[in-house]
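Every protein chain except one is present and positioned as in the full complex.
After this line comes chain A, so read on.
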Amino acid sequence: MRHEGTREERAARAVDVLVVGAGPAGLAAAARLAAAGAGRVEVLEREPEAGGAARLCAHPGFGADRRGRPLDGPGYAGRAVRAAVRAGAAVRTGVSVTGWAGPLVLETTAPTGLEAVRARAVVLATGARERARPARLLPGTRVRGVLTAGELQRTVALFGPRPERIGQRAVVAGDGPEAGHAVRLLRRAGVAVVAVVGEGPRAAVRAGGVPVLAETAVTEVTGRGRLAGVAVRGRDGRPRTVGCDTLVLTGDWVPEHALARAGGLPLAPGGRGPLVDGALRTAVPGVFAAGGLLHGGEPAARAAAEGRAVATAVLAHLGGGAPRAAEGLPVETSGPLRWVHPGLLGPAPAPLLLQAEHTLVRPLLTVRQDGRVLHRGRPAGVLPAWRSLRLDARWTRGADPGGGPVVVDVRE
């Protein structure tokens, strides 16, 4: 954004709605918008194939098709792409959105050339990524053999389930469902899984006979050139080493917010996605956000539902009236909460979604405004760190629109 090269000549083009990211959220939004007659609806996807992260999840858990047969990730992704295209949306793959040329003008790079695409509404659905090793501040030597579950999936997708492409002995870090998927994918590829290391109190992982080290963290990686082992520390504080040549890091999702930030959109505290209200409007009128960008690591169905919801807000925006930015009472967190979504309560009642920093047992949830309790309850026996909690919108009627921020507090 800072440099304006003289050789930068972009073809200018205009559409009605530009959706950035062809994952479950973006595709669902595009399908609904195109079907509702929003005009030219275009989805831009930087990968060579549309479908998002689901495309790489070759396991069931993505609902069922019309005949009731279970869908895997690629099946789900394919269906979402077909639905968007059938509804009349244009899904363009291999197109990178690299910046903003104006509040509603996006710069793109594709093999066919550079463009500046103007839209009446922009939906950011750029998804989330798993934190890489440095972002997890996992110290030790710089070695080959440390990868995220996403990289493992991509490796298998590109080269097939071959151990020589991955390793011989793997440790999987994390306790969400992704850890279980990683274990199964590694085994399918002929890689021995020696342990699953999770920080949570219980083994939520269906690891099929693999030792699960609960309440344990990977604290260091060792080896020269290639990973030789990981140091782990359990609740007793005693460090020990597990020999392995592969470490798969799962979970720890962060929003892919580079484009949102390049556009100057303020972020929600905690979650670090763009700050939105219940209608999924951002601080810039006409720019909306949905899906993993707001709360990563959620099931595809939730992202798709949000894609459909954002379509409703976009249609209202296109329907006329003065363009409006996100509005409402700020929602803040207190206690061990990773994020609460949306960050602004308004304009219509909307459910809150929240995720804990670490797994909580019988958490007590309290929502307050200016010291006044709006809601209190124990919503779950165990709230795992990797699963979000949905708090329905009933209590929001009690909030004073002219009052201070709404504070969501959680404690065990």
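Assume a residue touches a chain if its C-beta (ideal position, glycine included) is under 8 Å from a C-beta of that chain, and two chains touch if they have at least 3 such contacts; residues count from 1.
We take it that contacts and distances are computed from a predicted model.
**Student:** According to its UniProt entry, is the unseen chain "Cytochrome o ubiquinol oxidase subunit 1", "FAD/NAD(P)-binding oxidoreductase", "Iron complex transport system permease protein" or "Nucleoside ABC transporter membrane protein"?
**Tutor:** Answer from the record: the omitted chain is "FAD/NAD(P)-binding oxidoreductase".
**Student:** Out of A:Ala58, A:Ala87 or A:Ala132, which touches the unshown chain?
**Tutor:** Considering the complete complex, A:Ala132 is the one touching the chain left out.
**Student:** Which of these touches the unseen chain: A:Ser96, A:Gln168 or A:Thr312?
**Tutor:** A:Ser96
**Student:** For the chain not shown, which residue from A:Gly23, A:Gly52, A:Gly75 or A:Gly150 touches it across the whole complex?
**Tutor:** Considering all chains, including the one not shown, the answer is A:Gly150.
**Student:** With the missing chain put back, one of A:Arg46, A:Arg82 or A:Arg184 would touch it. Which one?
**Tutor:** A:Arg46
**Student:** One chain is left out of this view; which of A:Arg10, A:His59 or A:Arg324 touches it in the full complex?
**Tutor:** A:Arg10
**Student:** Quickly run down the residues of chain A that touch the omitted chain.
**Tutor:** That gives, for chain A, the contact residues 2-3, 5-10, 46, 94, 96, 98, 107, 109-114, 129-135, 137, 139-142, 147-148, 150-151, 154-155, 157-159, 219-220, 222, 224, 254, 258, 261, 272.
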